[in-house]
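What follows is part of the complex, with its chains left where they were.
Letters are used for the chains, namely A and B, taken in the order the chains are written, and counting of residues starts over at 1 for each.
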Amino acid sequence: MNTSQSAAEWWAINGAITFEGIGLIAFALSGLIEAARKKLDFVGMALVAALTAFGGGTLRDILLDRRPFFWVQNVNWIYVILVLCVLAMIFMRSRHLEFTERAILWPDAIGLGIFTAGGTQIALAANVPAIVAVILGVLSAVFGGVLRDIVVNEIPRAFSDHQPYSVVAFAGAWLVLLGDALSWPGLVSVAVSAFAIVALRMTAVYLEWRLPEWKV
Amino acid sequence: MNTSQSAAEWWAINGAITFEGIGLIAFALSGLIEAARKKLDFVGMALVAALTAFGGGTLRDILLDRRPFFWVQNVNWIYVILVLCVLAMIFMRSRHLEFTERAILWPDAIGLGIFTAGGTQIALAANVPAIVAVILGVLSAVFGGVLRDIVVNEIPRAFSDHQPYSVVAFAGAWLVLLGDALSWPGLVSVAVSAFAIVALRMTAVYLEWRLPEWKV
């Protein structure tokens, strides 16, 4: 009984860290690819990767007045992203890859799903109203990518993609609240919500769903 | 006596909420118009509208370390802006309006006046020095619009309008401090300052006052 409880806790803690790590790496990769496409130098690539990975979660922590920040509490994430940048650069230089505009779609979708679900869960734990939890979840996923696009001087994908992006995150975040209402374990709610967001986003991309545009 | 006091309080509270609502809706409209002009999709339009409406007040609350944020304290604002976006989109699609560059001048000016005056008042209540209260008031009015312009990839109007904009807000904000010094009711100070800012801004626009430019 005691062991099974410990096992559940072990899964809850390590599952959450694993999720966070996958989300961070996915967003960092999307930043690296975007920076490479813009021909930034190596330091610029690392900075854009770090901004994309850490930006959204930091905004979430500021808005929730949550200190220390997740990257101060767990300093290792900083080193993980640093090592990732170095590896990616070595790899990229040896292969002379050319990135199409579509190359960032997968890492971007995975980051979107994990950060939306995780952010909503963290905001819920801070006892904010449901709609605020959902908005903070979406913000923590979207803001890193918005920063990435702003610093490379583009209109952010989250605003102008013409394919469902933020709206998918907004819809999927409610699954975390559903799971919470049904007393699912936190990790399960987050996993279901994250998976639904990634699946929906990539379906939207492959089936080329388009949002209506303002016509003049 | 007691009734009159209650009436005064009723006016103070509901007047403040009404003002805040007008300011939020005005800024949201300016965001919608700007996003429509940039041909963003419907989700992008709602996001830019929300960013413009909530951005400045959120920065003010962060700088004053004031929690919960005004949009967490009063979650209804989120729904108001959401409904406004939906209505605006339905309306826009049915009419095929074309927005000129001048279309956002009125909503932008009204938002500027109300948020500058209200932000200065809130900062004063937090006991900061006078110059800091004025700067926070101007920031809370200007920041939403700056975000709006940054995300649609423009040099912010607040910096490059060549017509008095932030400087009008800066001047008008001192009226709140004057009212405070003369012990006017808070709502009166805010109303006078907001009205002065809107009037001065629109006068500047119609009379085509221009700020000196740097010549080379």
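As a working rule, contacts are C-beta pairs under 8 Å (C-beta built on N, C-alpha and C of every residue); 3 or more make two chains touch, one makes a residue touch a chain.
The structure presented is a predicted model; accordingly, all values stated were derived computationally and were not measured.
Engineer: With 2 copies present in place, identify the total for the complete complex.
Structural biologist: If we count all chains in the complex, we get 3 identical copies.
In the analysis below, only the chains that are shown with their structure count from here on.
Engineer: Averaging only over C-alpha atoms, locate the centres of chain A and chain B and give their separation in whole Å.
Structural biologist: 31
Engineer: In their complex, what parts of chain B are in touch with chain A?
Structural biologist: 35-36, 38-45, 47-48, 58, 62, 67-69, 71-72, 75, 78-79, 89, 92-93, 96-98, 150-153
Engineer: Spell out the residues on chain A that touch chain B in their complex, using ranges where they run on.
Structural biologist: Residues in contact with chain B: 62-63, 65, 128-129, 131-132, 135, 146, 150, 153-156, 158-162, 164-167, 210-216.
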